[in-house]
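Here the complex is missing a single protein chain, while all its other protein chains stay put.
Labels run A, B, C and D following the written order; every chain starts at residue 1.
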Amino acid sequence: MATLALRGLSKSFGTTQILKQVDLSVADGEFLSLVGPSGCGKSTLLRIVAGLESADEGSVEIGGVPAGHLRAADRDLAMVFQSYALYPHLTVAGNIAVPLRMRRLTAAQRLPLLGPVLPGARSRGREIEARVRAVADMLDIAHLLDRRPGQLSGGQRQRVALGRAMVREPAAFLLDEPLSNLDAKMRLQTRTEIAALNRRLGTTFLYVTHDQIEAMTMSDRIAVMMDGEILQLGTPEELYDRPADIRVARFIGSPAINILPAETDASGHVLLCGHDTGMRAAAGGRIAHLGLRPEALAPAPHGPVAGRVRAVENLGSDIYVQIGVLGAESPVTVRCAPTVSPRPRIGETLFAAPVGRMIAFDAAGKAVPLVRAEVAAHV
Amino acid sequence: MATLALRGLSKSFGTTQILKQVDLSVADGEFLSLVGPSGCGKSTLLRIVAGLESADEGSVEIGGVPAGHLRAADRDLAMVFQSYALYPHLTVAGNIAVPLRMRRLTAAQRLPLLGPVLPGARSRGREIEARVRAVADMLDIAHLLDRRPGQLSGGQRQRVALGRAMVREPAAFLLDEPLSNLDAKMRLQTRTEIAALNRRLGTTFLYVTHDQIEAMTMSDRIAVMMDGEILQLGTPEELYDRPADIRVARFIGSPAINILPAETDASGHVLLCGHDTGMRAAAGGRIAHLGLRPEALAPAPHGPVAGRVRAVENLGSDIYVQIGVLGAESPVTVRCAPTVSPRPRIGETLFAAPVGRMIAFDAAGKAVPLVRAEVAAHV
Amino acid sequence: VEIQVGYAYGSIFDETMRQIVEGFSAAHPDIEITFRASYENYEDATNTVLREAVADTLPDVSFQGLNRQAVLVERGIARPLDPFIAQETDFDADGYHRAMLKLSTFDGGIYGLPFSVSTPIGYYNMDMLEAAGVEGRPETWDEVAEACRKIVANGQDAAFLHWNITGNWLLQAALWSQGVPTIRDGRLNMENPQGVAALESIRTVVRDCRMKNVSGGDALKSFAAGELAMMFTTTAYVATVDGTRVGDWAFVTGPYPGIGGAPKALPAGGNAAMLTSTSQDPEVLEAAWQFIKYATSGEGAAVVARTTGYIPPNKVANEVLLADFYARNPNKETAVKQLPLLAEWFAYPGDNGLAATRTIEDYLEEIVVGGADDMPGLRDEMVADVNDLLN
Amino acid sequence: MIRQFSASQTLAHLVLLIGAVVVLLPFYVMVATSFKSPSEIMTATGGAFGAQAPVVSRSCLARGGTDADCATLPVVENYREAFAKAPLWRYMLNGVAVTVSIFLLQVLVALPAAYALAKLRFWGRNAAFALVMFCLLIPVHAIALPLYVLLARLGLTDSYAALVLPWTVSAFGIFLMRQFFLTVPDDLVDAARMDGMGEFAIVWRVMLPAAIPALLAFAIFSVVAHWNDYFWPRVVITGNRDLFTPPLGLREFKGDLDGNFYGPMMATATVIVTPLVVAFLLAQRRFVDGIAMAGMK
């Protein structure tokens, strides 16, 4: 159990800078997710924390103690890999036991034939075995202990990899996209389990993924990373409702947020597709885009957003209607209840109006707080 | 453009019967999805239609004509594979051109060096080239024509595979989980494109997937297949709202439907966790389970469904609360708006009441229509 | 003490050596003889010993081809035997054929004692000769050609001349039989009519006998199988033919044919025992000497005659111990009768000696595969090539 | 693909069968000859496995037996002679000892090197790999003499060391293993590092077990090459017959001129070839897989 702190981490491969002065603190026991598009440097950051790679600049502290001089094995961190990285020749029990064997047994005691008969090896061996069993019970893989990884399903392997990480009660867990090799169903199930694990063990989790739903549902806080920088760090709600950057807004949320062109009129009111929204920028900046989540739009007889229906996706629980809006980069998605009537049909024109929070961005993509125009006028 | 009709298809591998007397008709121009859990025989069925495998019993008709005696190359069907199956040594243009070259050029004209100088080869070659370009334009991959598959992203490969299928205007498309190798974002984007393609081309699509969201959003009709049988065939709405079988109800919908124990009391009223629901079976059967979609449940001070909160997943647009309910097989999921207040917290007890459609099943898992108890009394 | 011994042609001498050791051990129970892996042939014998000299793992006694001794003496690997001979009171150097002893004498010192000696002879399947209407054994190559024509006409394989025996032995035989030494003043001595005649004699056999370019072993097999009428090669194989003969036909040996008449001389084939020990231990040296002495004289030599086709180098053996043996084995006596003709088997001088041997072999093979007709021309080319190497 | 006519299958079998006959011909000759009496060999009679009419053993006669004592079946005579002429068991044992030690040493040297080339980043790695590729081209025959002199200076000729040492580094093995290691995910190595293993431990505890299929393929190549090697043992083993390997034993029969030990010689050849064939039959399936996995395609 420990805090993790990264200060001013930079890293380049060749001439391309992958990490640019990254600062990040993970509280003790916190579940922090690092999300970002592929190639943005998430794995690199994790590997630097783990001690598998070194930073060009900056420092890593684990539990408040600088860890720069420690090798990976001595940092008391456990890592779970995307490909699970299980030892194919060892049984499940053997895989889980490795970290303990490497730490608790002397080199001599680890010898193949001779080792087990050395003094102390017996009792240590039993300890390890007991610990492995306990972990396996916790993860519900006790019945698989004698199998080899090749004989397991993806989800089971995933749990074995977790077990191997858990078995030695590390100061923190580092997980690098541990769910991305699972199919949709399995992923759904496992992500709940991992979040529960974090709560149960109370250990710090640093979790890397490029799947924002995963991050949203599991994390205490999320750091959104792009191009080697952390764009925003906050709770899932903060990121969803109050993204600091248009890139964050675009990245978080599924289906993606609708970005619509907006202007500020002479009186400072924000215009959405030419219609006054009755809002203005709190600090009076100029606004270039408005972000509206699909659920923040609803069909309305004469809403400001209008376009031909391109697609109607009925998920049973919701209906997503995509309309082509002039001036918007991509089709605008509107969420409707399955009971909506009349049901929008492809080809007809649909009008929609904002019914939820609007997020405003300036031309540089920075979020601009909005306030009700009247209220502001009163102030 | 053609109908597809399968009649009484059976197929066994060794002693296990994979397909059991499957009947299925696909209308001309229809987009029909075949969904089902892994290993239920979807691919086998598709391969039999394609002519890559033969059925033990039953027949396949394409455009009303029995196709049993035709080999795959002669069936005028195009197939898109899960792994795309692009020829790695050919450029994108080359890949797309293959079906045309095989059909429009004679064996001599296809010869490496000699071929192109044979009479007629020139003009045919130009025709093919033009057609390839047209298809590439339609799929927005014209700028990739000179690349090889290895240099493309998953989504681009997917489109090339589609292009190769489209180029010769087949009678029908067969698609075997074409999106499963894409990441979440790409999958979202591509599924809309494929549905649009079906509308634009007006060609029959038979689409295999085990992802029900995919099927829900794209299809005219969906066939749910399990254990070699088609359990239900209907529109997405039908399957979601009126599943014929508890297995279909469980399979369709994400998060999955909540199955709760139910009884029928002496007066024929359906009891949910002991509380009268005010409904009864239309035909008076005994009811064993009630299915409630997450959105059909809502927190209510004294709802019949009660349990400790196990997990709270905030997706930003919705919050899913999982509660452990006595008697239910798995945690019950309740969908709340993100604005719900007080926000449920892990560990506290939550009460929920049905607010939407209830689906009743008898002990054998067959759906039983429900009617309002009072109404029934009046009739 | 243990002494290590190496010899060539295991298939011929294994049994010989076994019997010699049996006898030797009885006489010298305190000396143990260990045999090295046998050398494949005389070139291999020399090369192996040269390599072993580098590695300092030389055997104590090594049996080397008569024409290969010079190399070992030049490089200081072989030790002179004179000191040991001098110690012997009853050692009869005269027991050895003079000619043979001369083959092992360099700069007045004796470096080897001949162990087994061979001369080329003719092998005849008398049944086949008679069937073809040939009377008696041919004495000259012309007579051989004559006989061949008859046998070929009779539809049978006529003759095989073992032209590729190591060290151009039979070419040297063809030259010696005309009284011409192969090497004179360090150069190939064939720029004379006899040189051409020697080549012609080979071509005659190839042409008139329809001789095929098979290996000596294959020819031997055919002869033993009764499918080849005549074979001209070393006397060494007499025992082999005796042992592997198939069928019941008259096997007779005869003197080696000459060119235009009986041979004037013939090169001595075979090998000699050399002392190659690097040991400083007088006891080992003495033991090695005892073995050399035993193997090359008296009873040891007699074993050679009994188990192989070779001639024992020792008069004592030939005349005393083996008198009635030859009466019973006339085929083996042919070579003995040729002993007076014994002459030097030349080694080509210089580092390129073996390369020269091989070059000559190549030219001879041209003849054998029927690719050469102009013998003087071939001779000129060959002499030029070889002398180029010998420079 | 789907409806294969059995005609094409039949044709394929026919072609392959003809090929198989040609391929097996020498093996047939070898085994058949090892069953025959000398006269049957000379006259090419006796059918596939000889008439097995009793023959008189020559070596038995030489030891002074009578014709009656020495009558045996040709097959018995050939194989008995094969083992009597040379201590074949001893040679085979040497062969096993030599090939096994060569293989073990090769693995000991090649595995770490291959791991370094495939998974560790260090300056000069490409040059190191180029060096390996160059060494792949050097046949021992071409450098036998310098190598011999080297061993001679160390006083190692005529010893097991001379048979084994020159082969301890196998460029081919390094190459093969490197190709295989390239397919092992980097994550596995990192996981091992996190688990507390050093690079050395990773080689032996993680990479070695993972590489078993590729090692098997390599084992076959290595063992075949060295079990059958005739050239090198001949060069370095000049003195001590006790160090002979099987092919040298075979050579005992291949004197310059005799063709008369064909029966025993073929018996010896059969005895020498058999262990490898049996080993291959046992390992056959995994061998092909191993080659495929080693990325040799």
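Quick notes on this one:
Here is the rule we go by: a residue touches a chain if its C-beta (ideal position, glycine included) is under 8 Å from a C-beta of that chain, and two chains touch if they have at least 3 such contacts.
Keep in mind that, in the parts below, contacts and distances are computed from a predicted model.
The chain not displayed here is annotated in its UniProt record as "Sugar ABC transporter permease", chosen from "Dihydroorotate dehydrogenase", "Cytochrome c oxidase subunit 2", "Sugar ABC transporter permease" or "Heme exporter protein B".
Touching the missing chain, out of B:C40, B:L77 or B:A136, is residue B:L77.
Summary of contacts with the chain left out: across C:I12, C:I33 or C:I77, the touching residue is C:I77. The missing chain lies against subunit A, touching residues 51-54, 69-72, 74.
Counting the whole complex, the residues of subunit C in touch with the unshown chain are 43-44, 47, 50-51, 53-54, 71, 75, 77, 212-215, 218, 221-222, 225, 227, 351-352, 354-355, 358-359, 362, 365-366, 368-369, 371. In the full complex, subunit D touches the hidden chain at residues 1-2, 4, 8-9, 12-13, 15-16, 19-20, 22-27, 29-30, 33, 41-42, 44, 108-110, 112-113, 115-117, 120-123, 125, 128, 131-139, 141-147, 149-150, 165-166, 168-169, 171, 174, 198-200, 203, 220, 224, 227-228, 230-231, 235, 246-247, 250-251, 254, 262, 265-266, 268-269, 272-273, 276-277, 280-281, 284-285, 287-288, 291-292, 296-297.
One rule holds for everything that comes next: only the chains that are shown with their structure count from here on.
The set of chains touching subunit A and also touching subunit C is given as D.
By count of C-beta pairs in contact, C-D exceeds the other of the chain pairs A-D and C-D. Once the centre of each chain is set as its mean CA position, subunit C and subunit D turn out to be 37 Å apart. The set of subunit D residues that touch two or more partner chains is empty. Among all residues of subunit B, none touch two or more other chains. Considering their complex, residues 4, 6, 9-12, 15, 35-38, 40-41, 48, 51-52, 54-57, 59, 166, 216-218, 220-221, 224-225, 237, 240, 243-244, 246 of subunit C touch subunit D. On the subunit A side of its complex with subunit D, the touching residues are 47, 50, 52, 72-73, 77-79, 81-90, 98-99, 102-103, 164. Considering their complex, residues 185, 187-188, 190-197, 201, 206, 209-210, 212 of subunit D touch subunit A.
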